[in-house]
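Structure incoming, see below.
The other protein chains are all here in position, but one chain of the complex has been omitted.
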Amino acid sequence: MRYLPKSPDDREAMLKAIGARSVDDLFASIPAEYRLRRDLKIPRQMAESEIVDFFRQRSRENGDGYTSFLGAGAYFHYRPVIIDSLISRGEFLTAYTPYQAEISQGTLQSIFEFQTMICELTGMEVANASMYDGSTAAAEAVMMAVRLTGRRSVMVARTLHPEYREVLATYATHQGMPLSIANYAQDGRLNLQELEKSITPETACVLVQSPNFFGIVEDIDAIAQIAHQNGAMLVVSIAEAVSLGIVEPPRQADVIAMEAQSFGVPLGFGGPYCGVIATREKNVRQMPGRLVGQTTDKQGNRGFVLTLATREQHIRREKATSNICTNQALVALMVNIFMTIYGRVGLKELAKQNLAKTAYAATQFARHGKVLFGGAPRFNEFVVETSEDPYAINSRLLGHKMIGGLPLKKFYPELGNSSLWCCTELTTRSAIDTAVGLVAESERSVRSAKEEVEEVTR
Amino acid sequence: MPYPSDRKYTREHEWIQVNGNSAAVGITDYAQQSLGDIVFVETPKVGAELTAGKTFGTVESVKAVSDLFSPASGTVTEVNSELATAPEKVNSDAHGSWMVRITLKNPSELDALLSAADYEKYVAEEAGH
Partner (left out) sequence: MKPKIRKATRHVNQNEGLIFEKSSPGKAAWKLPPLDVPQVDTAKLLGKAERKDLGNMPEVSEIEIIRHFTRLSTWNYAIDLGMYPLGSCTMKYNPRVNEAVARVEGIANGHPYQPEKISQGALQIMKTLSECLIEITGMDAITLQPAAGAHGEMTGLLMVRAYHQSKGNPRKKVLIPDSAHGTNPATAAMVNYAVENLKSDARGMVDLASLKQQMNEDVAALMLTNPNTLGVFEQQIHEIADILHAKGGLLYMDGANMNALVGKVRPGDFGVDVMHLNLHKTFSTPHGGGGPGSGPVAVKKGLEPFLPAPVVVAKPDGTLGFEYNRPHSVGRVRSFYGNFGMFVRALAYIQANGPDGLRETTEDAVLNANYIRKGLEGTYDLPYSTPSMHEVVFSDKLQARKGVRTMDIAKRLIDYGFHPYTTAFPLIVPGALMIEPTESESKEEMDLFIEAMKSIAEEVEEDPQTVLDAPHSTRVSRLDETAAARKPVLRWKPAN
């Protein structure tokens, strides 16, 4: 086996040194009746060239070469080349969690920079080293608010990513945290009247996403006011990190739970991504996940260490803030490099391009069909309502190597034939025009078919 | 380290010093020594009800957390806010660093606690293990 660095002679010599006759002697403590006496029924050992072929083939069966208008929590942005050059360095790729600070300063300093930039972008005072993803970060942020307020019930905006809601429901089930859902209003934003009516003195926090699942920027000021007046915390989930380049961050939030995938992390069929939690300094001891802090060594040199570890499972065990151990360090490094590349000016320009492409696309779609929730500001997603079933439209688009918007009826049955479209800086005008043309064509044919039917029945 | 005889001690290494109906609570020098450098003291809020023998907070060193057990039942009237920014005070002066003051609910609970001499003996035995 080519990964194993031993010759038969080495093995022989080692067995002799140990005093064992054969390698099976070393497994003698496993009761004989359980030992596997056959080969595992898995694919035979393959050459590297065969492995590469296998995955190239899978790649061809996996949407390679399609133009996509999908967003909904996973965004296709350009990934500068140097991200992969740098994260492929073995010293980053093949290092463990930086417990031994003296020989982990590279990882530790980069996490410290990551925490700093997340704070700058979110307007919060502290950020952790990462969580699994945006959905689990949101669930953990809510549990944090529950610990901080001593209250148990949670109000969740229905415009939070539906899968995030599902994950939260799973986490909450056995924590005795009743969840209630607040619906959206006409403009696609959280219904503030409903929020005001249903918030109670037992509400630990209000959880909203902004830009929300429909791509609409929520009225954070108003929501924060309602939450805080009722003694509840405001937890804001951010699924599209690029929005932070041009959309004011939810500074009034008590906790922010973010998905940073947009910052240089490949779509990768849904993972690995990079969740983050950010909050106010006073809440830090209830924050889950790893934290890097600055300190000095014996000679007074600046250095970095994992800190406030007493919050974590390896010390507090069943009383820990969370069971999280391994997080998403390498993905956080991608995010860190991406943020460094774009920086103060680039992120804004990048976000502006997303905004412009989306504004253009929404305008074009509106000429031929209905774009919902027009009244409120949106970032890079919008909802299109069609006469025809969006699954049928998407089928047709696939024939043109295009992936249309996400049909919403699965998550929001009341929205019928609506779908969620996304444009990023990578979406070209010609792709938008083609997609709009194809949707318009199907709208026309449905309309004329309908007219024919009406003609006949008249 | 002599243990002041003006107060009582628990087997969980807290001390309690009574002054009329009010009492101050802290941890012993032995406790601070075995914890090492203390980095954080978590105390209850004013108004909290403490129950004798139950936890009321934690002290943390870099790599350990210890629960604080209340020597007596009562209501918290004051919290030593100095420890929030200077937890190292507990290391340098454990017997002078009270954590909370409480009004005692049932002063007779104190009868079950150790005297300074008994505590010193108890600690000597525990350290011997």
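By written order: A and B. Residues from 1 in each chain.
Just so we're on the same page, contacts are C-beta pairs under 8 Å (C-beta built on N, C-alpha and C of every residue); 3 or more make two chains touch, one makes a residue touch a chain.
What you see is a predicted model, and the numbers here were worked out from it, not measured in a lab.
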item: Selected from A:V206, A:A241 or A:L308 as touching the chain missing from the view; value: A:L308
item: Candidate in contact with the missing chain, chosen from A:R152, A:H228, A:K348 or A:H368; value: A:K348
item: For subunit B, the residues touching the chain missing from this view; value: 37, 39-40, 60-63, 87-88
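In this section, only the chains that are shown with their structure count from here on.
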item: CA centroid of subunit A to CA centroid of subunit B, Å; value: 45
item: In the complex, subunit B residues that touch subunit A; value: 39-40, 42, 60-65
item: Residue ranges of subunit A touching subunit B (in the complex, touch as defined); value: 285, 309-310, 315-316, 319
